[in-house]
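Quick one: this structure, given as structure tokens, is what I'll be asking you about.
Just one protein chain is left out here, and the rest sit where they should.
Let's look at chain A:
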């Protein structure tokens, strides 16, 4: 269920823009080209978590929109997806 939520959030977002607008991720069939291609970058769970929590460069922080457990769930989903 967490993965379903994460995949949906990745593609559709909430008040914040969807991850997939900017990032490519094969597992989510996302093809954004603004930020790094996650399949190429292969970030760790912690790297994704920190990027979501604090932002990176123009990537905004998602910590005001998502509670800690959702940040972790999304980071976990992405980190596992890029290893597949």
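Methods note: a residue touches a chain if its C-beta (ideal position, glycine included) is under 8 Å from a C-beta of that chain, and two chains touch if they have at least 3 such contacts; residues count from 1.
Keep in mind that, in the parts below, contacts and distances are computed from a predicted model.
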item	value
Protein name (UniProt record) of the chain left out of view, among "Chemotaxis protein CheA", "Phosphate ABC transporter ATP-binding protein", "NADH-quinone oxidoreductase subunit E" or "Sulfite dehydrogenase (Cytochrome) subunit SorA apoprotein"	"Sulfite dehydrogenase (Cytochrome) subunit SorA apoprotein"
Contacting the left-out chain in the complete assembly, out of A:2, A:29 or A:54	A:54
For chain A, residues in touch with the removed chain	16-18, 21-22, 32-34, 36-37, 39-43, 46-47, 50-51, 53-61, 63-64
